[in-house]
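A protein chain is absent from this complex, but the other protein chains hold their places.
Let's turn to chain A:
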Amino acid sequence: MRYLPLTDSDRGDMLATIGVSDIDDLFVDVPAEARLSGPIEGLPTHASEMAVEKHMRRLSKKNLAAADAAFFCGAGAYRHHVPATVDHIIQRGEFLTAYTPYQPEIAQGTLQMLFEFQSQVAKLYGCAVANASMYDGSTACWEAVAMAGRVTKKKRVVLSGALHPHYAEVVKTMAKFTEDEIAGGLPSMQGSPDDAGLIERIDENTSCVVVQYPDILGRISDLTEIADAAHKKGALLIVVNTEPVALGAIKAPGEMGADIVVGEGQSIGVGLQFGGPYLGLFAVRDPKHVRQMPGRLCGETVDAEGKRGFVLTLSTREQHIRREKATSNICTNSGLCALAFSVHMTLLGEKGLRTLAAENHRLACLAADKLDAIPGVRVLNDAFFNEFTVVLERDARELVRDLAEDDILAGVSLGRLFPHEEALSGGLLVAVTETASEEDIDALCSAISENMA
């Protein structure tokens, strides 16, 4: 048992020091009838590193890795090239095997990194302050809704129909227990989001409006009017972003008046990993809202010799101090994913991020034009970044399944996202990042045109 350093003679010596003769003497508080006498029956016993690796490798082979396919899936999780440096740094034991930085004198590495991360996120989102991360975009979205309720003392939540359905589901689930009233819907199958319709739904009792940008269909529009309308009624505008690379090309939500900006940070530094762990980003435009934020915050200070240093701060918002009055119950967050994001963002810098974004957009435009030229296929979006919706004259979900047989992962069908919604069943979300080659795009187009019938 390679992870256990004690030898039998150590164990004997230690039991003697403790003053008992048998290990079970240390388990006396467990009633005898609840104590198992031997290893649980019917389960395998310990195995060598080689044997375990073999087993896990066999399971991994049953999945089609994105790298082995022509790959166009998005809908809240995006495949980008992650520089080798990122994975090297997050595997340094001093980062990987540290805990939440409760003892700042010996955790400056994590703390300074978090301060840099918070600053990067704030700048990317056009906000004043970002926290040290949430679990993922969907839980960050719910936390933002909960925070808006605390700030406005109102309970009516207006969700855009073009919010990621999983995010909307999380909000609806949580709201059942907090008695928030949720007004949602389905995305309108139009070239541009129905901003006017959304604005109409805002009233005096609205705590917040939640809009995704780019939205679930990949559409983008200026959010300034929604922000103004929300503010007039005393509501907050929450903007959800699931593709941070987009913000290297399009306006920041904070610039357009968003009060809380949340999102998924996975695109930068964190791989696909079948959906987790990911990285929840959370920021506020106005520093006055900081004390209502959920999660950990890292701040600058000085040590006893006057040297700059960093600590976790404003923790009177948090569960370990405030208990049932905390702004959130979150404890463990996504620290290592925040590190991956920060390293990748540092490698990119503004120049790299903008170049990356431009290339994503260029390839997406190319793919959109080629797809639009196929009979029976129409691009829905007026505007988009690296993901757009095509409307097919056949069930898109079936098509995706068919194409997967030939190692083409054509995208995410709206039927997968919104099961049982007939009107959306022809919709296919196609995401095109820098990892897709022009050859992949051609392969996708010919496969789709061959399979339209």
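Worth a mention:
Assume contacts are C-beta pairs under 8 Å (C-beta built on N, C-alpha and C of every residue); 3 or more make two chains touch, one makes a residue touch a chain; residues count from 1.
We take it that contacts and distances are computed from a predicted model.
Only one of "glycine dehydrogenase (aminomethyl-transferring)", "ABC transporter ATP-binding protein", "Ferredoxin" or "ABC-type polar amino acid transport system, ATPase component" fits the UniProt record of the hidden chain, and that name is "glycine dehydrogenase (aminomethyl-transferring)". Of the listed residues A:A235, A:V311, A:L371 or A:I448, the one in contact with the hidden chain in the full complex is A:V311. Only one residue from A:I330, A:V377 or A:V430 touches the chain missing from this view: A:I330. The chain not shown here is touched by just one of A:A70, A:L217, A:V261 or A:L353, and that residue is A:L353.
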